[in-house]
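Yeah, one chain of the complex is gone here, protein chain that is, but the others are all in their spots.
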Amino acid sequence: MSERDGRKPGKRQAVEVQELDRVTIRFAGDSGDGMQLAGLQFTNTSAVYGNDVATVPDFPAEIRAPAGSIPGVSSFQVSFSSHDIHTPGDQPDVLVAMNPAALKAHLGDLPKGGLLIVNTDEFTESNLRKALYTENPLEGDSLDGYRVVEVPVGTMNTRALSESGLNTMQIDRSKNSFALGLMFWLYERPLDSTIRWFEEKFARNPEVRDANIATMKAGYNFGDTAELFPQRFHVAKADLPPGRYRNITGNSATALGFLAASKLANLPLFYGSYPITPASDILHELSRFKNFGVKTFQAEDEIAAIGSAIGASFGGFLGLTGTSGPGLALKSEALGLAVMVELPLVVAMIQRSGPSTGMPTKTDQADLLQVLFGRNGESPVAVVAPATPSECFHYAIEAFRLALRHMTPTVFLSDGYLGTGSEPWRVPEADELPRIEVKFARDPEGFNPYDRDPETLARPWAAPGTPGLEHRIGGLEKAHITGDVSYDGDNHDRMTRFRAEKVARIANDVPDVEVIGDESGDLLVLGWGSTYGANLSAVQRVQAEGLAVSCAQLRYLNPFPSNLGEVISNFEQVLIPELNLGQLAMLVRSRYVVDAASLNKVTGRPFLIAEIEEKIHELVGSKVKV
Amino acid sequence: MSERDGRKPGKRQAVEVQELDRVTIRFAGDSGDGMQLAGLQFTNTSAVYGNDVATVPDFPAEIRAPAGSIPGVSSFQVSFSSHDIHTPGDQPDVLVAMNPAALKAHLGDLPKGGLLIVNTDEFTESNLRKALYTENPLEGDSLDGYRVVEVPVGTMNTRALSESGLNTMQIDRSKNSFALGLMFWLYERPLDSTIRWFEEKFARNPEVRDANIATMKAGYNFGDTAELFPQRFHVAKADLPPGRYRNITGNSATALGFLAASKLANLPLFYGSYPITPASDILHELSRFKNFGVKTFQAEDEIAAIGSAIGASFGGFLGLTGTSGPGLALKSEALGLAVMVELPLVVAMIQRSGPSTGMPTKTDQADLLQVLFGRNGESPVAVVAPATPSECFHYAIEAFRLALRHMTPTVFLSDGYLGTGSEPWRVPEADELPRIEVKFARDPEGFNPYDRDPETLARPWAAPGTPGLEHRIGGLEKAHITGDVSYDGDNHDRMTRFRAEKVARIANDVPDVEVIGDESGDLLVLGWGSTYGANLSAVQRVQAEGLAVSCAQLRYLNPFPSNLGEVISNFEQVLIPELNLGQLAMLVRSRYVVDAASLNKVTGRPFLIAEIEEKIHELVGSKVKV
Amino acid sequence: MTTEAAPEGPLALQRKDFVTDQEVRWCPGCGDYSILAQTQKLMPDLGVPRENIVFISGIGCNSRLPYYMKTYGFHSIHGRAPTIATGLRVMNPELKVFVITGDGDGLSIGGNHLLHVMRRNVDLTIVLFNNRIYGLTKGQYSPTSEFGKRTKSSPAGAVDTPLHPLSVAISAEASFVARSLDIDQKHLIGTLERAARHKGTSFVEVYQNCNVFNDGAFMEFADKAVRSDRTVRLDHGQPLLFGKELEKGIRLNGTTPEIVDVGNGANESELWVHDESREDPALSFILSRMHWPDFPEPMGVIRAVERPVYEDLVQGQVDEAIERQGEGDLDALFQEGDTWTVE
Partner (left out) sequence: MTTEAAPEGPLALQRKDFVTDQEVRWCPGCGDYSILAQTQKLMPDLGVPRENIVFISGIGCNSRLPYYMKTYGFHSIHGRAPTIATGLRVMNPELKVFVITGDGDGLSIGGNHLLHVMRRNVDLTIVLFNNRIYGLTKGQYSPTSEFGKRTKSSPAGAVDTPLHPLSVAISAEASFVARSLDIDQKHLIGTLERAARHKGTSFVEVYQNCNVFNDGAFMEFADKAVRSDRTVRLDHGQPLLFGKELEKGIRLNGTTPEIVDVGNGANESELWVHDESREDPALSFILSRMHWPDFPEPMGVIRAVERPVYEDLVQGQVDEAIERQGEGDLDALFQEGDTWTVE
């Protein structure tokens, strides 16, 4: 039984086991080496084991680079811990490099003293050349200061599978499972969940299934027998709030959230989209769940995608479209139409690095202003922004709740780092989730399409098919109440202010922004979106140093929570770290006339905790060395 | 000879002549009544006569409304003066109403005591119905308090042309010339320039020519003979700076400016556009001047329009595209490409009322933020904004000067009010105009497509066809210097800041913003674009009252002139009047952390001087009654 | 807009029940009036409850039409009506959806959406008002304007070769393609009815006179006096005959149409017998290339074939999924994959 022979309890005592409270491993190899799979399996195992985990993948650019080349390197970083963590870690403690290119690309991130596991078999002349190495790093002194462990992964793997009946290419494909087994041994992880996974995944392909299981065990045993490692490590369970958990990426959580919204509002979901990295996952995910009644439409372009979603909203259904920056640019005009016709359209916007095509597989937060202002005329939309992968679930639902209650287009603003990153998610009970109440106009008596709700200013939603409510809407300015076309100047002024006020009033319908730390102090670190983990971790560190620093992460970007002004006013200074050149900062400075400081980074990568920590010290001085 | 018999010097003494220093006349009638023509001729005559003039037309919505209906009313307001004026006037002194609908639509703007000239012939049962009059206003007391003059324009016109040989419909078409003649008499204007105009315009149609001239004279004489008017009025010449003048609309001035830029840079102009109100005029104008080498391309949509213009810029030519708000929304993605490839594309953006289709024939200033931020990623463009119709000429040239020198997409931001409004323009001497120097890369030695000019950070412009400079550009992030595709994070950060800094440095290349009035005081009225006339007039009034108020109009919106911060700092308060909900205000508040006040109006109409004056008094109190 | 009481049922409806209180805002004499009139007349005959009828348009003079139809309506943005209609139909197949577009709206800015909606065969009735001009923007040439046409934007003549709307539709795999004429009231309403009853995308090009910016664009063959000689009515199963006494016919020489005099000599059996239901689109394509003055302009239903309707296929996949996996259950969904419990 896997459990037992995996664990080999007999030999356990042979090497001493060191307790650690957090470890960060980066698996790096060629795109073909299955690093994402190895990383994910290690993540699941650790999560199931009870650690808190956080991960971040790093894919090569969309185009496949030649095998063995640096652009072809794919990596997956997982951080697992005995306490709760908020980021996948600034730097890895362990780097698994499956080929020279992977070593070249990632060694820079490994701190001296870090553990470096290299697959020696790939360090051939030609591979070294592909990685632009002039000499073999395993021979020179370039690796001095690292704890280098050389493993002939290829050879060992081939040996383990000589009997498998697979051809060499197939055998080679399971290298990653050998490496994975080795890491499982090193960190005392059980093999069973991965074995189960292989059994499901390759159910229809027993040879491959058995080969992967066999080589993984071989890797595990190799660690046990070969005296490569002086010690093993153990990271104890974290005490997470009780409940059922699963590991989830932001994009999956987003798709689940939208499906949930459909159930909670009891309205079928329509998803119109045109593929684009990193939003495509949502299209792929939703198209798998047709039994939820969701209809996915791969449109000819982004304009058709949002147009079709507007059609669905007009029809009285959950109209949803999703894209990334370049796609949103194309949707601008139609989103303006949705604002004018005041329909509950939701736009899932997964940011990537721009401008233009930019770096499609990397992340920035530089589309906030486009989301707010990228349309002609005064064209307000509501904006919600999850701060962690698992939060994407809640805010996907929230986006529809606000859109439906306030009859306004609403943007769900995520990014590639959230979308592809993962963390444990406490699985909710479906009936824990609050229903979304939807009011359709049904009574012809006194019906008018632009007769607003006095509280929310929302206009009535009258779906085609409802007898007696026949009416016409469109992109021309509408007369107050009747919705007739109007060129009256005062009406235009009034309607423009209504549209703005309608969105502004959503502030009464969203929770206050929460301050982590004291309600007042020297510095407030104010953030939005995926910077949450780094902001929080940095602030926790400086709080531990005794600095009067708190942080707050905005999940509602338009309108701002109503207490934001007051929150800000209680701090001497405000720091706004953003993966752009200061977009939220501009909004906050102008809204509250406060000289908020910015920390900007536009590298396509998330903030390191240390970067924020350093900026905090720069602003409020420090009682401790940095 | 027209001059003489027009003036009828013999009878002049018959009615007393009152001197006025400014008169504002509004011609209003059915779309078919030729009010635009009448207004324009009156304008030209007054301008040629030597007055300062300002005009604003008001067309019906793009769709032709039924004859006689209120939506079908077309009007033209001209203000002429013996001193220099900055707006077409808040309210007319005289309203010429050619039919009931025109009266219904415009009477509200005529102050009590105003002169009201009505064409009684059109006040028929059916016309009154079309104008939604339940009773004939000429009979009731609804016109009490106005100086009503009833003229059977139709009858008189028909009588005048009974011999003309034209059919009744043709005859009816020249009604407006009769009315025009009457107004010429009332304000002692010479007929000759209009006669000349008819002679050219209808050269190939002598009957129509003669008819219009005849009925205009008849109108003139009618004023002379019929004792309808107790007096005539005279508005003396204004003393404008010496020079040759012509009356020009903003859109014509814009087209001329771009043609001039082409000559000054000695590079052929390409204009790629898709028709849209109010930008279409520019396409129409430019396509008339093929002998300047300009090539106009009516694209299949706005995306193709900007794409083609980018192609022209890439090719080493003056690439220009033009549109209005909805069109700019569609161009967003491609404009981002232009930012990434750093080409000297110019976008002529003529704002209209939004959001969405909005009110196509009306004006707002609500696209400033779209222009600045309506693209994915950090995507800076330079923005210039003329403040008067005639300034459009200069800033069209300026847009290309900046685009070419700094190798950046540049937006020329105008609006429908500027574009269709007119004023006298002091015609420049072509060789007064400064040449635009263009540097092309030619030397393969050490050429690199992203090797920046140390001063401006502009990249070299290497046109296809240049031997040895073959290179590839595109929308993916570029490596510093080489321009190769790069996914390097630090390079992306560097390039993002380069693009921002490149545009920011344009501030060194533009004039300081000028303060009209004292350099310091209680209040600065800060504006941009077409609010200039109203801002200036209002400030001049309150200055006359002795208030410490100055004004400044921004012609450069990105970057701001470098002295703006200091200018602002010298005033107790700042007021920013905008035809939007506070877009420039947001930028200024955030940039200078100043609590600038806003005056917002979104009616599709320009500010009245009185509105701004009132707001000024509200902010700084007043020594005088409002 | 005033609210309207529910109708007593479709059969009770008459044209006036489909007229809104909105003042019609087209130029006097515009061909759009006649198309509107036939469209309103058609409604009661369709037997569709008024609340289930939706008119969706883009931007252009033509696209004002929904305001004048007392049904649900959406005057959207330029060129995008087919996309909105697609989303609406996919979610609610109960609705009878019309798309109103123009030669600029549908073939210039909106050409791509037209292409894709037709290949998908979404059940929409698309009426393209072809006046060979941009009317609303006051007279620029359009993708159907003649080569060399002088307009505001082409003072020296347009240098663009025009598109044949019907050819485009056919090569976009359209299952129903027809043409009619604004002023030919009976033919127009008949053609619209055929289109409206077709399952799948029906595309109708209507020659429409813009008497302000392109007056008489079609008069050469559309004028009542010459119409029978210069247009040919297409009737399924009937030979292509035209002329006042149907004295002329068309036969195919290989793939080339030829005009022949019927009666004297030329025998009927040689004539091209129209088959609108033929799968192979070659003949439809040939018809789409026939134009006055070389040939009489074909009028009527050029192509009408059966193809699965897009939204039915989409619904089918949903039904099948439910069949196979049962109605989606959130709890099951949430627990997909590896889960673990923390006590």
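Which chain is which? They are A, B and C, in the order written, and residues in each are numbered from 1.
Operating definition for what follows: a residue touches a chain if its C-beta (ideal position, glycine included) is under 8 Å from a C-beta of that chain, and two chains touch if they have at least 3 such contacts.
Bear in mind the structure is a predicted one, so any value in this text is a computation, not a measurement.
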Partner chains on view for the chain not depicted: A, B, C
Sole contact to the chain not displayed, among C:N52, C:T83, C:N121 or C:T151: C:N121
Of B:F123, B:F184, B:W197 or B:F373, the one touching the omitted chain in the full complex: B:W197
Residue among A:A67, A:A504 or A:A548 that touches the chain left out of view: A:A67
Contact residue for the chain not shown (choose from C:E173, C:D229, C:E258 or C:D329): C:E173
Residue ranges of chain B at the interface with the undisplayed chain: 44, 47-50, 193, 197, 239-247, 256, 259-260, 263, 268, 270, 272, 289-295, 297, 299-301, 303-312, 314-317, 319, 333-334, 337, 341, 427-430, 433, 444-449, 463-476, 482-485
Missing-partner contacts on chain A, residue numbers: 61-67, 69, 71, 274-277, 280, 283-284, 287-288, 290, 296, 298, 300-302, 326, 356-357
Interface with the unshown chain - residue positions in chain C: 108-112, 115-116, 119-121, 143, 156-157, 159-164, 167-168, 170-173, 252, 254-256, 280-283, 285-286, 288-289, 307-308, 310, 313-314, 317, 320-321
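The criterion applied here is as follows: only the chains that are shown with their structure count from here on.
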Pair of chains joined by more contacts [C-beta pairs], A-C or B-C: A-C
Where chain A and chain B are represented by their mean Cα positions, the distance between them in whole Å: 48
Two or more partner chains touched - positions in chain A: 333, 337, 341, 474-476
Where chain C touches two or more other chains, by residue: 59, 77
